[in-house]
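A single protein chain has been removed from this complex, and every other one stays in its place.
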Amino acid sequence: MTAPAALLRRRRTESAPARAGRRRPAASEQFAGWAFVTPGALIILVFGAVPIVWSAVMSFQRNNLLTGNTPYVGLRNYRAMVHDPVVAQAVQHTLVYTALFVPGAMIAGLFLAVAMNRKIRFISLYRTAAYATMAISTISEAVVFIWLFDPSYGVVNYFLSLLGIPQQQFLNSPSQALYVIVIMTIWGWTGFSVVIYLAALQGVPQMLLDAAAVDGAGPWTTFRRVTLPLLSPASLFLAVWLTINALQLFDEVYLSTQGGPLNATTVLVYYVYEQAFINFNFGYASAIAYFLFLIILVVTAVQFRAGRRFTHYRS
Amino acid sequence: MRTHWLGVALASSLVALGLAACGSDASSGGSGGITISIWNGYTQTEAKAFAHLVSVYNKAHPGTTVSSLYVNNDNTLQKVLTAVRGGSPPDIAYLYGSWAPNVAQIPQVVNLTKVVQGPGVSWPDFWVGERDVATVNGKVIGIPALVDNLAVVYNKTLFAQAGLKPPSPDWTWQQFVADAAKLTNPAKKQFGTAYVTPGTEDTVWHWEALLWEAGGQILKPGNKQAAFDSPAGLQALTTLRDMAITDHSMYLDPTDNAYTNVFNSGKIGMLVTGPWDLSVFPNVHYGVQVMPSFPGTSGGHQTISGPDNWVIFNNGATHVSAAEKFLLWLTAPAQVKYFSLATGDLPTRRSVETAPGFLQQMNKSLPGVDTFITNLGNVRQARPQTPTYPKVSQILGNMIVSVLLGKSQPQAALAGAAQQVNQALASTNG
Partner (left out) sequence: MTAPAQAMPRRRFRLPFSPWHLVLVPATLVLIFPFVWLAVTSVETLPEALHFPPILTPHTIRFANYPDALHAAPFGRFFLNSTVVAVTTVLCNLVLCSLAGYAFARLRFLGRGALFAVIMATLMVPFQVTMIPQFIITKWLGIHVLAGVGINHLGALILPNAATAFGIFFLRQFFKTLPVEYEESARVDGASRLKVLWRIVLPLSAPALATLAALTFLDSWNNFLWPLIAVTSTSQMTLPLGLATFQGAHATEWTLLMAANVMSLAPMLLIFFAAQRYFIRSVAATGLAGT
């Protein structure tokens, strides 16, 4: 007699916060929340947040990493940054690169993930091939793409010549080099998108797809109306993650063009490295890194905001 | 079932953590001896020869253990600077000579000026180019670990096919340019020569060799003003430009990587490069010749060298003296001779070069290296030993690449670069 009533009461209080959204969570929930989060957060804060604060401090110093003499110079590094033409170029290159890379990697990954989300023969091999592109060392990736895009001996120019297109300079051309890097990195990251989308596709209940088919929806409409919205959390994740990584592009530039030709592939992190370890200007490098940090922070916040409107969490 | 699996996983991770926790720490030497760490980038034959020398020394000196750690030379600076700032520098590190003016500012770097004047060291036995790079503001901060220089490596087969006479020791840049044009064959995708265009120091120092051969200078004495925007600079830059833009005889490599393999595939006639590349040309019948000259200038067949240093860091008096002892032994004539013969690296000491039979022995294992060795006599000066040189290098790199890509004319490029260099040097306060 009392049991169902008690159950009913409990049910109401349990779901009330979910509906009202404003009720303060119970103390036990607060405690559980912090208890769950602390071990992981502690590690990340110690090894991630502390260095970030440290770097912020360094950005206000003149620091060449050689001596311990690091006087505070206030905003001088930041002012120098504003007047540095290479910083403006680096910002432009970084943003252009990101704008091309992120959608490219997501779309390629989505397409392949949908293709690989079925039980046909050899499917394990196809999926492993996608994963393998992430496993390959960057130096191997760089060597192969440098060869593919070599103006004289490369395969791409060979195919272009078959189509009657004259020899392109690719990595030798300030106007084309960045796009070659875009292609190289989309290749390298497609596997990542595939893996993420594959995991997310498992959350799309077959029931819903069948129901859509019953309602007469074609495959493309089903995909657009049912699958894509259900994939939106994964899409948000990918968009945020790929963007954060794209804005910090370094390895491929370091291993192929070293920021050239004529700074055409100098992106912000490469410039940070150059200032820190070639020009021994570590304070300045920290300031640039901080500027990049702000850019990434703003872009990510915007993505989360937009994501809140477009992502569909099934709860 | 799941619990069981998890139990196994947890147990194994505990074991793993246990293993990790008692990871060996090699910095404590055995039975009361001391261990000195030496970070170097030796690979392949160099690594083997070096390991042999280290084990010989360790056996002969039971109180000391020399422990070698591989770090790719390009990465050494980051690792060393992090270690220095973290208070744990190595005892000895192999550092590029181009970093010397900046490395000299590290307080933990040991001043070796008195040490190299010590008995038996014979400091003047090291080539002048090496000594110049190991000395910053009168202070000796390193002992030469490597010396090299630029010369011309050419493909004998391609020369014969084109009906050209191979380069002679008194050849000129005019002949180089003419040969390059004749060796270029677009149908066969063959180029007369090549140049690296990433815009880094590798781009710059190749051009600086021409600048010096044309009788020019990089910076004025005092290192506060540009001196390269001179007729010599123009001549050097125009020579390269003619090959790249007019004759199309120059393969441009923006990645600093592919050109050696292209040469080894028989597609390039002549390369300006160093002795380190000789071992990667197994498929080519090559010859080596000194740099050409610009007739009518004081430059002659002078060349440029890029020596590297062993640098000692202060980890306490016992470590420093043990490190000094090891380094002096390592760079003594007997060990230099052994190392050169084993690896094909140029000898860092003149006495080793003149040792009877040495040149022939070297040339037998690495044909063509004898020209590089005697070419050491053509090294007359070093690049400016100033901490601001990296900035100068970047400006010069952009200048050279923009001319080679046809984006600017030599005269204007030189003037623009000189203005930028003067600005950069003026705005530096030490």
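Letters A and B mark the chains in the order given here, with residues in each chain numbered from 1 onward.
The criterion applied here is as follows: contacts are C-beta pairs under 8 Å (C-beta built on N, C-alpha and C of every residue); 3 or more make two chains touch, one makes a residue touch a chain.
Note that the structure is predicted; figures quoted are calculated from it, not measured.
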{"item": "Option from A:Ile107, A:Ile165 or A:Ala199 whose C-beta touches the chain left out", "value": "A:Ala199"}
{"item": "Hidden partner chain, touching residue among B:Pro90, B:Gly269, B:Pro347 or B:Pro410", "value": "B:Pro90"}
{"item": "Chain not shown, touching residues in chain A", "value": "7, 10-11, 14-15, 17-18, 25, 29-34, 36-37, 39-41, 43-52, 54-55, 58, 65, 112, 115-116, 118-122, 124-137, 139-141, 143-145, 147, 150, 153-155, 187, 190-192, 195-196, 198-200, 202-203, 205-207, 213-214, 216, 230, 233-234, 236-237, 240-241, 244, 248, 250, 269, 272-273, 276-277, 285-286, 289-290, 292-293, 296-297, 300, 313-315"}
{"item": "Interface residues of chain B (partner: the chain not displayed)", "value": "9-10, 12-13, 16-17, 19-27, 37, 41-44, 46-47, 67-75, 78-79, 81-83, 85-88, 90, 258, 260-262, 264-265, 267, 274, 276-277, 279-283"}
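What we mean here is this: only the chains that are shown with their structure count from here on.
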{"item": "Approximate Å spacing (C-alpha centroids) for the pair chain A, chain B", "value": "37"}
{"item": "Chain B - residues contacting chain A, complex", "value": "77-78, 81, 84-85, 102-103, 105-107, 189, 191, 197-200, 251-252, 254-258, 262, 267, 387, 390-391, 394, 397-398, 401-402, 405, 407"}
{"item": "Of chain A, residues touching chain B in the complex", "value": "64-68, 142-143, 146-147, 150, 152-153, 171-174, 177, 256-263, 274, 277-280"}
